[in-house]
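Have a look at this one before I ask anything.
Only one protein chain is missing; all other protein chains are in place.
When the chains are written out, they are named A and B in that same order, and each has its own residue count from 1.
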Amino acid sequence: MRYIPTTPEEREHMLRVIGVRSVEDLFADVPEAVRLRRPLRLRPALSDPEVVRLLRSLADHNGHADRLTCFAGAGAYDHFIPPAVWQLVGRGEFLTAYTPYQAEIMQGELQATYEYQTMVCELLGMEVANASMYDGASALGEAVVMARDLTRRDRVVLSQAVHPEYRQVVRTYTEPLGIRVVEWRHESGLTPPDPRAVDGSTAAVVVQHPNFFGCLEDVRAWAELAHGAGALLVVACADPLAFGLLEPPGTLGADIVAAEGQPLGNPLNFGGPYLGIVATREQFVRRMPGRLVGATVDRHGRRGFVLTLQTREQHIRREKATSNICTNEALNALAAAVYLSLLGPQGVRQVAELCVRKAHYLKSRIAELPGFHLAFPGPTFHEFVVRTPRSGEALVRALAREGFLGGVPLGRFYRGFRDALLVCVTESRTREEMDTFVAALERAVRRGRRAVGGRV
Amino acid sequence: MRADFPLIFERSVPGRRGFGLPAPDVPSVPLEQLVPPGALRSRPPALPEVSELDVVRHYTQLSHRNFSIDEGFYPLGSCTMKYNPKLHEEVARLPGFARLHPYTPEELVQGALRLLWELGEELRELAGMDAVTFQPAAGAHGELVGLLMVRAYFASRGERRTRVIVPDSAHGTNPATAAMVGYEVVTVRSDSRGNLDLAALEEQLDHRTAALMLTNPNTLGLFEEHVDRIAERVHAVGAQMYLDGANFNAMVGVTRPGDQGFDVMHMNLHKTFSTPHGGGGPGAGVVAVKAHLEPFLPVPVVVREGDRYRLDFDRPQSIGRVRAFYGNFANLVRAYAYVRSLGAEGLRAVAEHAVLHANYVRARLAPYYEIPYPRVCKHEFVASGVRQKKRDGVTTKDIAKRLLDYGFHAPTVYFPLIVEEAIMVEPTETESLQTLDAFVEAMIAIDRECREDPEKVRTAPHTTPVGRLDEVRAARHPDLRWKPS
Partner (left out) sequence: MYPQDYRYSSEHEWAKREDGRVRVGITRFAADRLTDVVYVELPPVGTEVHFMQPFGVVESVKAASELYAPVSGRVVEVNQRLRDHPELVNQDPHGEGWMIVVELADPTELDRLMDAEAYRRHIGEA
């Protein structure tokens, strides 16, 4: 039997020591009425080579980013991952370890997490960060609940320019707790600060920066507005590499940041596992969900690291816990730390700058194409919205046939945006790829016009 | 304080680079034209400046200060620390999975969707359930989804139910989840045999009850002998049966949650289905439900139409989303490879051997450590360090720390809360008789040390990279990040 080392003789020996005749005796307390008395109807077991063959075949039936040059973002980004990241993170000592509850033999994981917490704070300009949550969307849900707990108010203003799936998750987390979420409309791709948005019952204002459309929100002004009304500012972020170049949310006045860490050394992986980053001010740390690693000393005065402030967590506080989270995304956080270590301050700046420059180039080239224009004025980071002469979905399909994942069609997320694409350019895209992409766009439109009725 | 081992920041030298990037290949434009100067970062982040070799050495050395399944025995009760097959690492890394963007059009992700569909079919059969969702990133996330679905179910029937019942032995995530969903938590005690006390349950069951959350086998490692009667009573008041599937390793192929009367359950793929724990995550929590709860599943749901697979977003009664995208896909690939490797016989053998190994260790330890519930256990059992505490003044914590000196990871300690000085041992089916015996010998040796040299145990560990750490200081004066001077 696969992965079970026990031989029939060893089995007999164990049964004798236990004092029963057969393995069946060990299940005697399972009521007969619930015993499964037929074989499981599962697919036949495969040998290792057969498993590899099958999985390869399933993998081959996918249009991945080595086949379709990736111009899609929207919460999942094709940044270059230095090979050292997964060579290190994939080591069995990290991969097959458990949560570091026995600190003395897990100093590796604990120290790496302490370092990760530090790097996240530095990148986001915040004072304290937790050891990770599931993803950016659920991190945002938990951040909103945290803001409610801190202010004891139950109204939240949520910018419509926050990632649509993040907003859905915020609703799922807040609805059972009676927290009212008010969505604030975007105008021209932005949600500019509006005093009508906040009042004395507002726990938090939530904006994404750079937002879902790639545009840069006026975070500073929102911070002032929120604080003036006694509310907190929660900033969501789908690609924290932006802050290699841009002023980070902490410096702009954010009280809680909920970010997606996938862009930091984690593969696209068809949407998961990703990395939820939560960071906040020191004064709020006791209300922050998730694990925290702290530095301390051992009985010989040596520096060491432990999980700390655990009394916030479910295994101690139970129904009074700040969250129910137990398992997190530790390995993905480790990958982020290794990635940030390799890049350093100059590296993250360089990546961010390349993103901006390349995105600008593609933006200008597409804007020149007949039938296309930029949806929103104003500066963007590495994503931008293009109004298209054909439906976004049809265009993406046509572009796939030419070897591109052309962007994310916005029709299913925003009304009136059926003819629009969200296009992303990371540092991984070359000028040649972009020029070929533009030519493909042109062809796709010409072909579309020739289609019957002109509507595709 | 002395630091024997540097932080990566302490290895930093200004000007060192670990990574090379090409120069921009697009026409140069002044940066101020692209980004307003006020939006630019004023101070660079204090990330370490190190070479690639520095990074490789730092993390390699850190990895040597970690204990893992690849290194040794990890009998953590309720965690199911079974071997994580290397085969899974290879297939999870295939570019067709790892390099796949989640917003790739459906017709171009048929391989991925077919994998999810087939895994769903296999898990439904194992669970005895009708439908699954892969959205939850972990068990607790699955509990959240399950309870949100229960809540939506009652809302659809116009019924207002306000309470969730949990046993006193429940894992902390159960009451924490119930509170997140706005339920009041009611605790029911266990009886002297370690089963949920039926009479006590009856007292609490009424039309305010939304659900009973049970773990089976429970956190004492014991099968709930009256689970079918419990299900009857719970359904009689119209409430739902939720199974915390953390201990599913004891049941695969032997008895199915659906047949036991559960309406909804979560499975931890990082426990029963061998996906690696990664130092704390990522996991993957699958939620499986009976047909009456299917309409409330999170969106999207994977559906099959002929030989094509689709993501169905048109689900008006869905609870919505608990995360972006579809699930911890890379771990779903691993779990799929596991299920396809083992098949029906292999999976049933998992439960049989998990239970055999646990009972073997229990039988060998019984003369030395108190076993509060002397019944046949399932895949794990709970012992207690009370004898050593009373007789020698040595606590379970001390015993756990001393085990580290013997080269083992300690079992789970001080859980469940209803057992004093609890020691929860789960060997799993992937360990050999030799390993189990070595662990037992170590525990026997420690018991002897408790009697003959208790101070040695009380001040353990002695051979680990650091000694016992001052947790009080860490909590009183939190130092949660390195600060540049």
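Please note the rule applied: a contact is a pair of C-beta atoms (placed from the backbone, for glycine too) under 8 Å apart; a residue touches a chain by one contact, two chains touch by 3 or more.
Nothing here was measured: the structure is a model prediction, and the numbers come from that model.
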item: Sole contact to the chain not displayed, among A:R16, A:R35, A:R286 or A:H373; value: A:R286
item: Sole contact to the chain not displayed, among A:R53, A:K320, A:H373 or A:R447; value: A:K320
item: From B:K86, B:H235, B:R448 or B:R476, residue that would touch the chain that is not displayed; value: B:R476
item: Where the unshown chain meets chain B, residue by residue; value: 414, 471-472, 475-476
item: Residues belonging to chain A that touch the chain removed from view; value: 286, 310-312, 316-317, 320
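Operating definition for what follows: only the chains that are shown with their structure count from here on.
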item: Between chain A and chain B, centroid-to-centroid distance (C-alpha), Å; value: 20
